[in-house]
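Note that this is a trimmed complex: some chains were dropped, and none of the rest were shifted.
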Amino acid sequence: MSDSSRPISSDPVDDSAAGDPTAENSAEGGLPAADPIRERIAQAVRDVREQAPLAQSFTNFVTINLVANAQLAAGGVAAMSFLPDDVIGSMSISRADYVNVGTLQPFYREALPRIARAYHDAAHPWVLDPVAAGIGETRTAILAAFRETPPTIVRGNASEIIALADMWGLNAADTDGNATDAAPATSRHRPAGVESVDDVDAAAPAAEALARFLAANAPESRRRAAVAVSGPVDLVTDGERTFRLPGGSALMTKITGAGCSLGGVMATYLAVADPLIAALAASALYNRAGETAQRRAHGPGSFQVELLDALWNLTADEVAASPILPV
Amino acid sequence: MSDSSRPISSDPVDDSAAGDPTAENSAEGGLPAADPIRERIAQAVRDVREQAPLAQSFTNFVTINLVANAQLAAGGVAAMSFLPDDVIGSMSISRADYVNVGTLQPFYREALPRIARAYHDAAHPWVLDPVAAGIGETRTAILAAFRETPPTIVRGNASEIIALADMWGLNAADTDGNATDAAPATSRHRPAGVESVDDVDAAAPAAEALARFLAANAPESRRRAAVAVSGPVDLVTDGERTFRLPGGSALMTKITGAGCSLGGVMATYLAVADPLIAALAASALYNRAGETAQRRAHGPGSFQVELLDALWNLTADEVAASPILPV
């Protein structure tokens, strides 16, 4: 990093803190080492590595390779499909699915709502990545349609979470989970692009409202859901409990697909764990892996290589010890 | 590899054996060093590097980049196309094509059979990768249509080879190459997914029947064909001779696209060699490259980087000396 004006070199990760995250946990009121949530996170990491569950993806063309490689590096199995007959035909062997609305093609407008309906009818868990929510008529139509058959987890940046909650007519005062009492306020969405223009904390009310809506409108056999907001500090909530997860690396924003592949890995964990634990485990894994990769990388090219290696090499205990701060 | 439960760390490649594969060849009854097949493999490796032949691909979006990079690293030239007018228009400058039925789009249902028909009519050699054979109506329709205009080589994992042979109504007792005496048994296909659930050896009868069918139904000007089954030990057959090729690395299953890019490189070799030699050369190259990459990698991220470097750096003699065991 020869250019001192770059954000990454002016804000280095402190190796000592990264080496002992439990210190940061304690100092900042993080979850105690013995908290059951940490054990459940470690268990999810181990279960994925032992069971190698298949999590199918319908995702964008930019980062589809990294999503698959990240799921494999985490210990899962990947399969990518776009045709409804393909996706629905594989639902029986996939334990959780990932849907990302980047790089839309014309036929997605019919295909994605149809697939979401099939997930809903089968009570099949899935993660939605509402990439660029608020941009384009087709994307807005697809995301609006998902309101009737909502995902189990939504993962996005702050702007996307706010845009989706806004589009679905959700706010802190109106989140009783009644899916029909408010028309989707599509006219209120904001053109956020693919990069967030909002702080993670600013998205907390929207994230919590969204999580409560997802849980309330889930198939009856499962009433749990989660929302993960990615940023310099991640925010994860199930609508009742909210956590802040510091960590990661500024280089994650200098490669394409850190967020998408995190969403894919969240689906991999959702294959073996409940939504809150899956969202926490994947976020914690990425934060630790990002720190490890940054210490070894010389730029964004080597960072991506090191990130995949770190996803593979981190132990379940290292992941579970990542800073998790109840809000 | 800090997690001792991972397959890769518990089953390391023995460097000494990898360094002297002819020892393994001799010990296990492999082809002698002077066997003409080894010289023809070496010649194919050299010819690709000297002639830089173009092998065009119609392949899935997950691993399309790795397929192109692997073909380039092997010494060939890559071009990827999806429109029939594009693919058929490039047929005159491409010496062999690669078709992979992953990540299908709706228009492929018409496009792929039309392209296969053009290959057949022009006696243009091509490699088929029947990814996820048995999953989805569209894929089944496409693969069933290929029976009338079969490829020169089929490369897949054991489950895919079994599913394809089954779908085409082939079995050891009924493989006289008569393409019309049995309707494609599409109802008998099995949902194998993208990961094999069958052993390579279990696929040997299907592979041999398939190879005989391909050869018998090839355009008159070329009556040779091959089938390659990828796995911990690869199996390659032209329907008359069958070989087992041990080697490679368990990390090949921890990145996406090892199989697809092997198929692409097989097409590159098919541009300069006959089907059996092309299938053997590409499989041997990948086995050696996988071993080299595993010795240098620290996880799946660096493994992919090292794999491409190894495809580039291995000598023709090193590839030809890889273990090849007649069955």
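Letters A and B name the chains as they come in the text, with residue numbers starting at 1 for each one.
Criterion: a contact is a pair of C-beta atoms (placed from the backbone, for glycine too) under 8 Å apart; a residue touches a chain by one contact, two chains touch by 3 or more.
Note that this is a predicted model, so its numbers are computed, not measured.
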Complete complex - number of sequence copies, 2 represented: 3
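In this section, only the chains that are shown with their structure count from here on.
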Separation of subunit A from subunit B, taking each centre as the mean of its C-alpha atoms, in whole Å: 35
Interface residues, subunit A side, partner subunit B - complex: 49-50, 54, 61, 64-65, 68-69, 72-73, 77-83, 85-86, 89-90, 92-93, 105, 107, 304-316
List of subunit B residues in touch with subunit A within their complex: 1-3, 5-6, 60-63, 65-66, 102-106, 132, 135-139, 191, 193-195, 253-257, 297-302, 304-305
